[in-house]
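The block underneath contains the structure these notes are about, expressed in C-alpha cells.
What you see is the complex with one protein chain gone and the rest in place.
Chain lettering (A and B) follows the sequence in which the chains are written, and residue indices restart at 1 in each chain.
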Amino acid sequence: MKGRAGAAPTPYIPNTDADRAAMLARVGLASTEELFKELPTDQRDPLIDLPPSLGDLDLLEHLRTLARRNAAAQERPSFLGAGAYRRSVPAVTGSLAARSEFMTAYTPYQPEISQGTLQSAFEFQSVVCELAGLAVANTGLYDGASATAEACLLAARVTRRSAVALLEPIHAGTVDVVRTYAYGMGLRVDVIGSAAQLTDEHAAVVAQQPDFLGTIRDIEPIAEAAHAVGALCVTVVDPLTLGLLRAPGDAGADIVTGEGRDLAGPVAFGGPSLGLFAAREVYLRQMPGRIVGRTQEQRGARRGDGSEAPPRTGYVLTLQTREQFIRRERATSNFSTGQSLLALAFTITLQALGPQGLREQATLCYQKAHNAAARAAAIPGFAVVERGPWFQEFLLRGPLPAAAVRAALAERGIEAGLDVSDRSEPAAREALLMCVTETTTEREVDALVAALTAIGGATGTGRD
Amino acid sequence: MIERAIGEEDFGARLAFDRGAAGRRAAAVPQWQGRETPLPAAHLLRDSVRLPELSQGELVRYYTALSQRNFGVDTGSYPLGSCSMKYNPKVNDLVASLPGLANAHPAEPEAAQGTLRILLDLQRALGAITGLPHVSLAPAAGAQGELAGILMIRRALEQRGEIDKRRRVLVPDSAHGTNPATAAMAGFTVTQIPTAADGAMDRAALAAELDGSVAAMMVTLPNTLGLWETGIEEVARDLHRVGAFVYGDGANLNAIVGRVRYGDLGIDIAHLNLHKTFSTPHGGGGPGAGPVCASTALAPYLPAPVVAEGSTGTLALHRPGESIGQLQQFHGSVGVLVRAYAYIRTLGLAGLRAVSENADLNANYLRVLLEPHYDLPHPRQGLHEVVFSGSRQRKAGVRAYDIAKRLIDYGLHPPTVYFPLIVDEALMIEPTETESREDIERYAAALVAIAEEAERDPEALEAAPQRTPIGRLDETRAARRPVLRWPGPETKPCGSKGTVERQVQEAAGA
Partner (left out) sequence: MELPTDLRYTSEHEWIRLDGDEGTVGITDFAQEQLGDVVYVELPEAGTQLVQGDTFGSVESVKAVSDLFAPVSGEVLERNESLLDAPELVNTSPYVDGWLLKLRVEELTQVDALLDAASYRSETESA
C-alpha cells in the first residue's frame, strides 16, 4: 500500500485525493473547480437528473432483469429473418475478436503497432472481394443499407446523374436509408418494379440478392439493363448465400454491398452492423471509407553485425486523399469511425469455414429451409407462395389473415416470420415471410408444424 | 508487445490465405441428413470461393499473433488526442452479451421490451446530460450523427421556406474534417472561420460572415485545441439572431461532462461519441455510436427510430413526424448503446463529474510538465487535452512524426499528430481520466527525454521505432502501386484512364 489519503472516485479513475492535491499544486490551482473556471458561471454545474450509481452486482442484476423481459431470453423457436439472420458463428470468432489488443485499439494511425488491425483488415478486403467477385473492397461501412446509400452516391458522382432506382422487392429499411442520404445530395429515388423501367437519368439500379421476399435473382439481365442506359448495377447481398450463389461481380454487378453482421456475431437487435462494400477497380478513387494496402518497411532492420536485413511486408491505411481528414468538404464521404471489430469477426468466421465449410453452411441453410417449407405447405389450409428459386425465406399463407396467424404462433411460443401483408407485391398479400437458417433445429420445425396444424384445425380448414 | 527479433519470419508476407494446406478446416458444418432439395439452376450458382484452409489451432495462432502485433488501451497509455482512449470497463461487455439482449431480433421490437427500456433510459440520460432533451440513438458513429444533425437543420430550413437562400455552413479551421465533409454531404457549401491568437474562434471574422445566407455553424466544444470556446453563448445568440442554427460536435464532451450542458449554451443540436466519452471499446476503428440530441424545435426531424413510451407503459419504436428518415436498416449500434448505458448507470452524476474533473486535471498536469520542453502555441489553461507544437524540435530536423515514432520505443502510444491543421507539427495529447498521476509523469518523462534526444542526436530519432514487430513502412509505395487484396497481383492505379463518363462506358462494356 502506498498510504495515500482519500479514495479514488470510481474503479476506473486511479487518482486519489492525495494525487489530485499534488497535481493541482503543480498546475497552480487551488481546487479542481478552478479547472472549469472558463465555463460560464451561470450555466456551470447544473442539476442533472440521472439515476443513482450502481455497483457491478446491482448493475448485473438490473440488466439481467431487463434482458429477461426480452422474448429472446426464452429461446423460442424463431422463423424471423427479413434482414437479420441467426447464423452459426464458430466459437473461435468471438474468442479471437474479443482479445483486448484488437478490441481496445482505435483506427490504426501508427502502423508499426497496429499490424494486427491492419493485416486483418487486408484479410477482410480479400475475403469480401472473393465473395463479391470484384477487384477492390474497403474495410467496411456502418451497415448494409448505408453502404448501399454510399454506393448510390458514388454512382451519382461518376455518372453525374441525379437519380437512382431501387428494384422491388427490396428491404424497406434500405429504401429508407437511401432516401435519407439522397436527400442531402438532392438525388431522386425511384422505386421500380422492373429493370425495364431504367432510363438514362438513372445513375444506378440497386437489386437485393436474394430479393426481400426470398427469391434468388438472376443478376446478369439486371446488370445488362443498367449498362444499356449507362447506369451502374449495385447488388445488395446476404454474404452466406454467396457460398452457393454466383458472385455478383461475375454476373455484371459494378458494386456489391451487403450486411456482414450476422456472420460476425449475434443479431443484437440489429446492431452494431457491418456494411460490406466492393467495387470494380475503376471506382477505387471514388470509394468511401478506409482502405488498407500492402507495402514494406522503408528499410530493413539493422542486424547485430551492422548489416541491414531485407525489408519486411507490412500494411498501412492508404489512398487517404479520398477521405475527410485530408480533402474535407471534397471528400468522397464523411466516413471516419466504422465497424472494424465486426469486420475482424466476419473475416475469422469466413476463414474458419474455408471454401468447403462456407459451401456446406450455405447448403445446410438451403436444405433446412426447403425441408421446413415443404412440411409447412403440406399442412391443410397453408400454402407456400411460388416465386421461383429461393434460398432461406419463403412466403407462407394460411387460413387466417397473416397477423392472426402470427399472433396464434406467438401464443404457442413461436416467433413467426414477418407479416408482409402491407407490401405492394401481390405475392406478399396476407403472407408471413418465414425464415429458416442453418441454426434452425428439427425440433423447432416440428413445433412450427404442430402449431400450424393446430391453427389450421381450429379454423376448420384442417379437416380433410 | 513482441519485440522485433532479428531473423524473425516476414510475418506480414503470409496471410491466412497463404497458410495451412488444402483440405484443412477450422469449423465443422453438419451434413444435412434429410430429404435433398435440388439446388437452383446452374447459371445462378458459383464454383468454390477461394478462402484459406487452416485447422482451428492454426487459425487461432495466426489471429493471436496478429493481436500481439497491436497496441490497445489495455496494453498501455494511448493518449490519442480527440479520441478519449479511456479504459473500457469489462462489466459492460458482459452485460451486452446477456442472451436476452444479444439475441433480440430487430424486426420484432414489441418482443424486446427490455432492450427498449434500456434505450429509452439512455435517451433520457443523454438528454439530461446535454440539456437537449430529444434524442435519437440511431447514428452508428460520430460522422453519421453529424450527417443526421445537419440534414435535420436542412429539413427545418426547408419547412421554413429558407433552404434556397441559406446555403452556407460555417466551420472553424480547427474542426475535424468530418464537419466540412458532412456539410457537403448535406448539400451545403462550407465557409471556414479562422482561429484567433488565443485559440478561440476569430469573432471579428465570424461577425463578417453572419447574414441570411448562413444555415448553421458547427462548433466543437471544447474545441480541438482542448480550449474552452470563450463567449460561445454570445456566438450562439448571434447565430440565432440571423436565423441560423448552432450545431455542437460532441467529440470532446469528456472535458465538460456533468459541468455544463450544450443546450444551456444555446446549442440547438449535438452529436455524442459514445465510444469516446462513454467508454465503449474503440474496436480498432469501430463500432461506435453517435446519438443526436436536439432542442424541442428540431425534435420533429430526428432520425428514426426513437423509443417512446405508450400510455400503457409499452415501449415502441417511433418515427418522428418530419423525420429525415433512417440511417441504418435497423435501430443503431444497440450493443454499443447497452454498454454506454451500463457505464452511465455505474457512474451516476457524481462519477461523470469525476470523469471531467480528472480528465482535465490530467491534461493540465501534463501541460505543466511539458511546457518547458515543447512549444505551446496557445498558452492557456486547457481542458481535457493539450496541443503542443514540435516546431522547436523541427528546427533540429526532427518532425512530430519522428517524435511519435520514438514514443513507441518507450512502450507508449503516440498522441494524434499533425492535427489540428492550424498548429505546425501538432502533438495533440489527451490522457483521459483513467490514466494515473504516475502514467502522466511517465509519459511526460518520455517526451522530455525525446526532446533532449532531438537536440543531441536528431538522426537517431529517424530510426525509431526499433522495438516493434515492424519498422517504419513505405506509405508512398503503398499509394503509388496499390496492393489491396490477396492474391496480390498489383492493383494498378486507375481512375485516371478516362473521364467519369468513360469509366461508366468501360464498366458497361461499351
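By definition in this document, a residue touches a chain if its C-beta (ideal position, glycine included) is under 8 Å from a C-beta of that chain, and two chains touch if they have at least 3 such contacts.
Since the model is a prediction, treat every value here as computed from it, not as a measurement.
Visitor: For the full complex, which residue in A:Ile326, A:Ala378 or A:Ala450 touches the chain that was left out?
Guide: A:Ile326
Visitor: Touching the hidden chain in the complete assembly: which of B:Ala350, B:Leu376 or B:Ala479 does that?
Guide: Looking across B:Ala350, B:Leu376 or B:Ala479, the contact with the absent chain belongs to B:Ala479.
Visitor: Which chain B residues touch the hidden chain?
Guide: Against the left-out chain, chain B lists 418, 475-476, 479-480, 492-493, 495-499, 502.
Visitor: At which residues does chain A meet the chain that is not included here?
Guide: Where chain A meets the chain not shown: residues 285, 320-321, 326-327.
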